[in-house]
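Complex shown without one protein chain; remaining protein chains in place.
Take a look at chain A:
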Amino acid sequence: MARVVVDVMLKPEILDPQGQAVQRALPRLGFEGIGDVRQGKRFELEVEGPVDDAALARIHEMAETFLANTVIEDFTVHVEDRAGS
C-alpha cells in the first residue's frame, strides 16, 4: 500500500483569517519571529495497487474536482511512501 499526499492551500491572494488568528496568538505564547501563517489541508491517501502514472492521474483528477475547490485553492500531489507497493 502506497501513500499519496494531497496538500491543499488557499490561493495566496485569498484572505486566511484562520491563519491570521494563529499568527496573532504566537507572540502571546512566546513564539516570536513568525511573520505570517497560512493554514491548509493535507489528505493522506492509502492507495491500493501500484502508484503508476495512471493512478496519479486519477488522484490528480480527484483533487481537482473534489478535494480542492480550484476557485479558491491550489493543490499539490506527491507520493510519500512507496514501501510495500
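Here, contacts are C-beta pairs under 8 Å (C-beta built on N, C-alpha and C of every residue); 3 or more make two chains touch, one makes a residue touch a chain; residues count from 1.
Just so we're on the same page, contacts and distances are computed from a predicted model.
Colleague: When you check the chain that is not on display against UniProt, which of "Phosphoribosylformylglycinamidine synthase subunit PurQ", "Cation acetate symporter", "Carbohydrate ABC transporter membrane protein 1 (CUT1 family)" or "Glutathione-dependent formaldehyde dehydrogenase" does it turn out to be?
Modeller: "Phosphoribosylformylglycinamidine synthase subunit PurQ"
Colleague: Which listed residue, A:Ile14, A:Ile34 or A:Ala57, touches the chain dropped from view?
Modeller: That would be A:Ile14, which touches the missing chain.
Colleague: Which parts of chain A are in contact with the chain that was left out?
Modeller: 10, 13-15, 17-18, 21, 66-67, 69, 71-72
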